[in-house]
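Left out: one protein chain. Kept in place: all the others.
Now for chain A:
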Amino acid sequence: MEYGLDLEYSFNEFLKGFGLSSEIAHIIWLPLPMLLVLVAAVVGVLVTVWLERKISAAAQQRIGPEYAGALGVLQPIADGLKLLVKEDIIPAKADGILFTAGPILVLVPVILSWLIVPFGQNLLISNVGIGIFLWIALSSIQPIGLLMSGYASNNKYSLLGGLRAAAQSISYEIPLALSVLAIVLMTNSLSTIDIVNQQSGAGILSWNIWRQPVGFIVFWICALAECERLPFDLPEAEEELVAGYQTEYAGMKFALFYLGSYINLILSALLVSILYLGGWGFPIPVELIAKFLNLPVNAPLIQVFTASIGIAMTVLKAYLLVFIAILLRWTTPRVRIDQLLDLGWKFLLPISLANLLITAGLKLAFPQFFGG
C-alpha cells in the first residue's frame, strides 16, 4: 500500500468507532462505491448526450438545445424523463422473454466493467488482479445481447443489425486485445492501478502514448468500432437498416440501449486515458510540484487536493476523447461493411501483431524505457 487516500479504511474505522464489527462495516461500505460509480456513469451519460447535441449543432451550424435550462443543459434529463414515461411496447409477434433480456445483457457488462476504472490510487471499486482482462472478457458478452434483441424483434432489419453488431465486435475485439497486451507486457501487470503507476514517473513524458503510438491509434479505432460510433455504426445504419437491432424497441428498453452505448463510449474514453494518457496523472507530477513548494506529500490536506486533481485529470482526459469521438461522428461518412472488415482483419490485426512483437523486442533491448 502506497500513499494516497484510503477511504475504505477510514470509513471502516469510523464505523468501528460506533461499536460495529468489521464485517458489518464492510457490508455497509460495499454498496457505496458501486452506487457512486453508477451515479457517475449516468451523470457522465447526461453530460455526453448534451455535448453530442451541442457539438453536432455547432458542426452543422445550428444552435441545438436552447430553452431547457441555460444552454439547454437540462435537455438530456428531459429526454430521459420522456423515455421513462413512454409506453413499453413488445411487438405482437416478437419473442417476449428474449426481447426483454436483450437490452439488459447489453447494459450490464458495460456497467460491470466500471469495476476496474481507477480515478486515483485507491479510488476504484476493486483492484482485481485480472484488471483490464476483466473488461476484455466482459465486453465480449455484449454481442450476445445484441444478437438476442435482433432475433427476438422478429424483424429483418433488427436481425441484420444484430448480426452486423456481433460480426463487428468479434473482429475488432482481437486487435483491441492485442494492443492492450502490448501495454500489459510493458507494465508486467494486468491491474489498471499498476498500469497508471508505471506511467507516472516523469509526468507527460512517461505516458504510454509516446511508447505505444501505434497501439494507441489501433486501440482508439477498435474502441470506436466496439462502441458502434459513426465511422463504424453499421449495426444501426439508418439509411439501410432503419435503426438496426433497436428498430422495434421503445420506452425504457430503448433507453437501456441508449444508456449502454453512451456508458460504453465514456468507459472506452476512460480506458484510453488510463492505458495511454497516464490515467489520473497530472502532466507535471504532483509530487514534484509539492516538493517544489516545500509541501509534505503525505499531509491529509495535500492528499485530498491531489486526489481531486487526479479525478479532474481522469475526467478531463476522458472527455477530451469523447469530444474527438463526437467530432468524428458528425464529420466523417460511414464505412461500408466490406471496408470495415478489411480494416479490421487485413490492417489492424497485422499492425497490432507487429506492434506486440516490436514491444516485446524493445522491452528486452531497452528495459529501462519499456518496463523491465
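As a convention for this text, a residue touches a chain if its C-beta (ideal position, glycine included) is under 8 Å from a C-beta of that chain, and two chains touch if they have at least 3 such contacts; residues count from 1.
The rule we apply is simple: contacts and distances are computed from a predicted model.
The chain that is not shown carries the UniProt protein name "NADH-quinone oxidoreductase subunit J", picked from "AAA family ATPase", "Putative ABC transporter ATP-binding protein YxlF", "NADH-quinone oxidoreductase subunit J" or "Fe-S cluster assembly protein SufD".
Across A:Asp79, A:Glu173 or A:Glu236, the single residue that touches the chain missing here is A:Glu173.
When you scan A:Ile27, A:Ile63 or A:Ile284 for touch with the missing chain, the hit is A:Ile27. Of the options A:Leu32, A:Ile63, A:Leu81 or A:Ile130, the residue whose C-beta touches the omitted chain is A:Ile130. Checked against the full complex, the one of A:Phe119, A:Tyr151 or A:Tyr249 touching the unshown chain is A:Tyr151. Touch with the chain omitted from the figure is made, among A:Ala41, A:Leu123, A:Leu163 or A:Ile266, by A:Leu163.
What chain A contributes to its contact with the hidden chain is residues 23, 27, 98, 128-130, 133-134, 136-138, 140-141, 143-144, 147-148, 150-151, 159, 162-163, 166-167, 170, 173, 190.
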